[in-house]
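Okay, so here's the structure we're looking at.
One protein chain omitted, others in place.
Chain nomenclature is as follows: A, B and C, assigned in order of appearance, with residue numbering initiated at 1 for each chain independently.
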Amino acid sequence: MISAGVDVGSKFTKVVIMKDKKEILGTANLRTGVDHHKTAQEAFDEALKNAGIEKDDVGRIIATGFGKSSVPFADDEVSQVVAAGRGAYFVRPSTRTVIEVGAEESRGIKLKEDGSVKDFALADKCAAGAGSFVDAMARYLELPIEEFGKISLTAQGGAAMNAQCVIFAESEVVSLVHQNVPKEEISRAIHDAIADRVASIVRRVGIEDDVLVIGGLANDPGFLDSLKREIGTEVYVPDSIAPELVPAIGAALSE
Amino acid sequence: MAEAVEQKEYWRWPETIWVDESKNWHDAEVISCGIDLGSVSTQTVIMTDGELYAYSNLRTGSSSLDSTERALNAVLEKIGDMKREDIHYIVGTGYGRVSIPFANKTITEIACHGRGAVYIYGNTVRTILDMGGQDLKAIKVDSRGKVVNFLMNDKCAAGTGRGIEVMADLLSIPITEVGPLSLKVDEDPEPVSTTCVVFAKSEVLGLMRKGWPKEKILAAFFRAMASRVVELLERVGVEPDFAITGGISKNVGMVKRIEKMLGVKALEPKIDPQTAGAIGAALFGRALYIKSQKK
Amino acid sequence: MGKKMEELPQYKQFSEWIENRHDYAKKWKQNNGGKVVGYICTYVPEEIFYAAGVLPVRILGSHEPESITRPYLHDMYCPFCHDALAQGLEGRFDYLDGIMLAQSCLHMRQVFFTWEERCGVDWSYYMEFPHGVNNPHASEYLRSLLEKFKSAVEEWTGTTISNKELDEAIEIYNRNRELMRRVYELRKSDNPPITGLHAMEMVVSSQMVDKREHNEVLESLLEDLQDVEVDREIGTRLMIVGSEDDDREFFRMVEYEQNYPATFVFEEHCTGARYFWNDVKPEEDRLMAIAKRYVTRVPCPAKDWPTKTIQGRRRFNWIERWAKEYNVEGAIIMQQKFCDPHELDIPALRELFDKLGIPHLFLEFDITVPVGQFRTRVEAFLESIGEEDLFI
Partner (left out) sequence: MAKEFKIEPLKVWDDFKKYREKYYRDYLEAKDNGGIRWAGSAWAFDAVPAGLGEDVYPLTGEPYGATVAFFKDFSLQALEAAERKGVARDLCGYLRNYWGSIILDKYVLADGTIVEGFPKPDFNYTIHICCTHAKWYHRAGELEGGIPTYAVDISVGPGYLLDDKKIDYVVRQLNDSIEWMEKVTGREYDDELLIKAVYAEADSMTTWAKICKLNQNVPAPLEEKSMFTLYALLVLHRADPRVAELYHKLYEETQDRVKRGIGAISNEQFRFLTDNPPPWAFLNIYRYMEREYGAVSLGSIYTFGLEGAWLGMDEKGERWIWEPAPTPEEAGVEITNREEALRWTAEYNLRYRPGWQHPYSHKIRKLETLQMIRDWKADALIMHINRGCELWALSELEVRDYLVKHGIPVATYESNMADPRDFDEARTWNVIDSFMESLGRKKLSKQ
């Protein structure tokens, strides 16, 4: 049977189409517009096209993500936590801790041996530890996001950011710029700050190997590097598929 | 990975450069300059013998040194024949004041807004609300514009100019229009529950999904912000006359709500109130120059 | 002419002690063969430890960002607690033989319990402590608690604490208090020879080292201070009141890196005057003497409420007195973010300063203070107190 997972995130909408819960036929990733409904439809159509199949070939559609209830063509919904857990287990069965960092949310999920969720923790209010933070800062430094992540790796470290909030962080960045701190150091400081916040959420569930990082920010090598340093253990990212697609995979795998 | 399409920049507010063509600066004894390097905007004011002569109001870029250079040069260019050496005294203020290398002295934006407000609104002003890019300040002054007491919000960026910019972007409405639009509702809805800019975003998206029109969302958002502002003001105690400075004073949606909640009307500005800080700085610059000459 | 004040070796010594607090304690253990106990909150009756040959050191934070306490501590517990606990979780206090808490605010208790459980110490002691210190039965009750505590220390260390040892400890502690008060006394002058930064370091270091050694340095300091050259502009005379505060960055910023000169002439903190101001008044029943000292000392807000009547707070009387005696021109009310005991007093505290006609500035501290944001506030505050020149 062919199933589809639609993950309507606060910034991006992802679709994954799977065959027999084993093989990925097609995917799509579009920016979430104001009209979720429309974006979901467009993303779904694009994934169908990539998979080279028709809508009627799809037996079951499951929605997840923050806008999961605005996918009228879905047969059912699944929560983000369960979808992320399932997807993570699919891409790396030895995973015990999932760290998901999307555009506005981050969470830590602890998995049992069989891939079911044992415990989870979500970011609290006023925690700016997510992707938008990176987006805003990259924009501020006038660097493309890919570049922003990369240069962090070449930094020495040592600069620190105190701000708790995206908005204030901007002015911290300004003051770092004023102090002539090089961009790579600023990038590193920002990544450290996010990793710090993400780690402090994930620590609530306890960190156990293997750790898999998913969600859009897992594309960011600077973040992964800071996170590794922060939690003191190796972290993995999915190797054959974009990390932000994992929750959509999990949705496609759901009953 | 799909391309992140860069949207139109709705948050961009209009920049200005202005010179009083009726005056000849060569006649002046003291030419002082105030530069207010804020987190969002940079104003440069040139005063001739304590009278406003020229100003610029531009966005702060990611490098403040460039911003101030740019801002000062922009005014000088517009004036035409004034050179930097012609200025007797430069006072820097605002968030980035310490990074204006050519300033003779720095003074806080709190003192400068107090002084500048008295210049703009007259010496009956007692309470000033400065609503800027990243913070709110409630300032009480005496008739000379000297600060008697002040409070600043710090913990949270909610209720600040940057927050409104984020909202404008999110709703795809130009920043100059969010205020008027928010007044198009008959009655304000319940305020959004989170005034936090970051989380208000998801709340706003939620409201959009519920089918709320944009003006209603803005009304709810501004109401929440205004009540935070009023809270700050009441903590210093509002004494008339009351005036608002800073960029958000141009947002009628905020101003009207604040006035309503306080039950006090704000004075009408004769001069762009976003320049209050730089005006104050330039006035202090004049005083400091005169003092230095006496010695 | 004497030395320049900033070059006094004693000031350097205080700050070294603070920076190398852990090395100091480890070395002390080696040299003395005694135990070191970490204490939380200044209500711990240190004299009793000292009498048993134990070195009590205060557990304070390090002012570095951390991400390891949130699984245990509520987000809205004060940053000082988070910072202090982080030290334990990171193993920086590994050398401690024990920890002790004299019951004060709730936040600190959680630090103590979590520390007990997760930071591995051999011995720990939780001592109830009357919260109603303004209540006539408090001393007697505390005495009964001290008695139990003393037995526990004796059992732990295998010693007996006789009156002789208690007297000695009381004397050394009282001496320390007296010497620090004498240093504070000098700050009443128009030209205080010690800045708030050094004064704070003096008190904080005294919470970290053997008081005998600290006393020696204080004595030589007092000697040197007699003819020290005050080579700084004093500027506005400031007082700081509030929660625990050992943030040196902040003091440095205000006193050494400001546009306008300013000097702290008094710190009303538990890392300042509240810690050492009151002596143990000797009496036959040594434990009662100690109990009375802790019950009647300048109270922290956690314990400062009248048990009857509507009368004011005992701490406020002290603040008022100090503000006058030290000729204070401006007060900085500083509070650890989320600190309930202090927050509950702040509206009344502002009223007090209003009444005294002393301008005041309220600041909320975090683990790391945003020096940039604070700089603007402090500068504006100083501008509003002085700087008449700007107005012509």
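Convention: a residue touches a chain if its C-beta (ideal position, glycine included) is under 8 Å from a C-beta of that chain, and two chains touch if they have at least 3 such contacts.
Note that the coordinates shown come from a computational prediction; the quantities given were computed from them, not determined experimentally.
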Of the chains you can see, which ones touch the chain that is left out? A, B, C
Out of A:Thr32, A:Gln80 or A:Ser175, which residue would touch the omitted chain in the full complex? A:Gln80
Identified contact with the non-displayed chain, of C:Glu154, C:Asp167, C:Glu325 or C:Glu343: C:Glu343
The one residue from B:Asp20, B:Glu69, B:Asp188 or B:Glu231 touching the chain left out of view is B:Glu231
Given C:Tyr11, C:Tyr24, C:Phe49 or C:Tyr77, the residue that touches the chain left out of view is C:Tyr77
Where the unshown chain meets chain B, residue by residue: 193-195, 199, 202-203, 206, 227, 230-231, 234-235
Need a quick check: the contact residues on chain C for the chain that isn't drawn. 71-77, 103, 105-107, 109-110, 113-114, 117, 126, 128, 130-132, 135-138, 140-141, 144-145, 301-302, 305-310, 337-338, 340-341, 343-348, 350
Which chain A residues would touch the chain omitted from the figure, given the whole complex? 66, 76-82, 85, 116-122, 124-125, 204-205
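The criterion applied here is as follows: only the chains that are shown with their structure count from here on.
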Which chain lies the greatest distance away from chain C when centres are computed from Cα atoms alone? A
Can you give the whole-Å distance between the Cα centres of chain A and chain B? 37
Rounded to the nearest Å, the gap between Cα centres of chain A and chain C is 45
Mind pulling the chain B residues that touch 2 or more other chains? 95
Where chain A touches two or more other chains at once, by residue number: 171, 175
Contact set on chain B toward chain C in their complex: 95, 106-111, 115, 144-150, 152, 154-155, 284, 287-288, 290-291
Looking at the complex, which residues from chain C come into contact with chain A? 65, 67-68, 70-71, 75, 366, 368-370, 372
Would you tell me which residues of chain A are touching chain B in their complex? 10, 12, 28-31, 34, 36, 66-67, 70, 104, 125-126, 128, 132, 135, 140-142, 145, 165-168, 170-171, 173-175, 177-178, 219, 242, 244
